[in-house]
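Removed: one protein chain of the complex. Kept in place: all other protein chains.
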Amino acid sequence: MDTEQFTIPLWLELTAVGLGGIQGALFASGFRGERRLDLLGVAIIGTVMGLGGGLIRDLMLGLPPASLQSEWYLPVVVVAAFIGMLLAAPLQRVNAVIVGLDALVIGLFGAFGTSKALSLGVPIIPSIFVGICSAVGGGILRDMLMSLPVSIMHVGSLYAVAAGAGCAVLAILHLFDVPIFISGLIAVAVTTVIRWLAVIFDVSLPEQRMLYRRKVATETGLIPIVRR
Amino acid sequence: MDTEQFTIPLWLELTAVGLGGIQGALFASGFRGERRLDLLGVAIIGTVMGLGGGLIRDLMLGLPPASLQSEWYLPVVVVAAFIGMLLAAPLQRVNAVIVGLDALVIGLFGAFGTSKALSLGVPIIPSIFVGICSAVGGGILRDMLMSLPVSIMHVGSLYAVAAGAGCAVLAILHLFDVPIFISGLIAVAVTTVIRWLAVIFDVSLPEQRMLYRRKVATETGLIPIVRR
Partner (left out) sequence: MDTEQFTIPLWLELTAVGLGGIQGALFASGFRGERRLDLLGVAIIGTVMGLGGGLIRDLMLGLPPASLQSEWYLPVVVVAAFIGMLLAAPLQRVNAVIVGLDALVIGLFGAFGTSKALSLGVPIIPSIFVGICSAVGGGILRDMLMSLPVSIMHVGSLYAVAAGAGCAVLAILHLFDVPIFISGLIAVAVTTVIRWLAVIFDVSLPEQRMLYRRKVATETGLIPIVRR
């Protein structure tokens, strides 16, 4: 095991953090009615999506969060969140962008989580678990902060499965001493493709949207729904 | 203080983790309507109930979570969750089993939390607090993930009191140098019996069930309720 596994390059982690921030802000900007967030609320959700996964990973590994050891993470994620807000209006209906970004972000965070855990000597199965929690943790925190049903519980099967598949592939390739650069790339690709396929074949996102609609509708009376 | 206090035997912690996984899956399988969980959702809740308490304990003690230092925890809790799912159909109406298991699990996690804290030199009162948080933490995480009202806040008085009593007994016996094996056994018994008595005398569970009914009813319109 060489030392390159012990640190995720800063530029790469900041890229994932920035993409997470953009994705979070795009998601948060989409709400209307009672759940509408102000500027700061959108920035908070962007920050949570950008930094949440890494924070959970480091807590699980018993490390002080990497994002608090450097000046870079917070400015990057906040700027990314504001970019996400600006893009929200033109991209609102381009759901493909939001979902595609999301798939990439969970792939990256999953790969970071599993490889960091492995490099610290955590056994294989817990390392995969740390990767999954890094990948989906930001979204869970987001849903809790926004008082939304935690999406991974209801429609998230393929979400968590996609993350888990990528992390497992990385861990298995690690057993065969495949360099982390290659195994990480394959892991991100596996997660992203599974997630995309799930959305293309309509497995999860529409149901998720419906769930939100229904919940918002019940609470605000803003959206007419047919009671089942 | 002898060294046996410094480690909870792996087989014993895995037993508690497994029972927690079964209990979580039984609980999660019971939901219908909008809150119905798919297979993976039930497995997640089982995992949360099996590992959540220990995770919270180790975070509070500033340790890397024990469940991520060994290959055993995650397979055990996942298999336990699937056993819980298979048992859910025959046991659905046997609430006594779910409640009984739950009482035992909070007793075990409480005793583990307090004894681990004491063995690390944490003072008495915070050690009892760590035990209580270990005992009830899994349930709080479960309720948050399932978007349920956090049961300990509304009907959980005797739930937390039961956990606290067991942990306090353990801490007091520890002051008198009672061996951890004996004090732990007494602590688990105290918690379990108080919790059972609370349920038998109808203090908490029915109200809890009603609360869920009402909440589910309000959100889905599936269950007819009389509005107060």
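Every chain is named by a letter (A and B) in the order it is written, and numbering of its residues begins at 1.
Following the convention adopted for this analysis, a residue touches a chain if its C-beta (ideal position, glycine included) is under 8 Å from a C-beta of that chain, and two chains touch if they have at least 3 such contacts.
Worth saying up front: this structure is predicted, and the values here are computed from it rather than measured.
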{"item": "Option touching the unshown chain, where A:8, A:26, A:44 or A:101 are the choices", "value": "A:44"}
{"item": "Subunit B, residues in touch with the chain not shown (by the definition above)", "value": "59-62, 117, 122-126, 129-130, 140, 144, 148-150, 152-154, 156-157, 160-161, 211, 214-215, 218, 227-228"}
{"item": "Residues in subunit A touching the chain absent from view", "value": "34, 37-41, 44-45, 55, 59, 62-65, 67-71, 73-75, 144-147, 218-222"}
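As a working rule, only the chains that are shown with their structure count from here on.
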{"item": "Distance from subunit B to subunit A - Cα centre to Cα centre, in angstrom", "value": "28"}
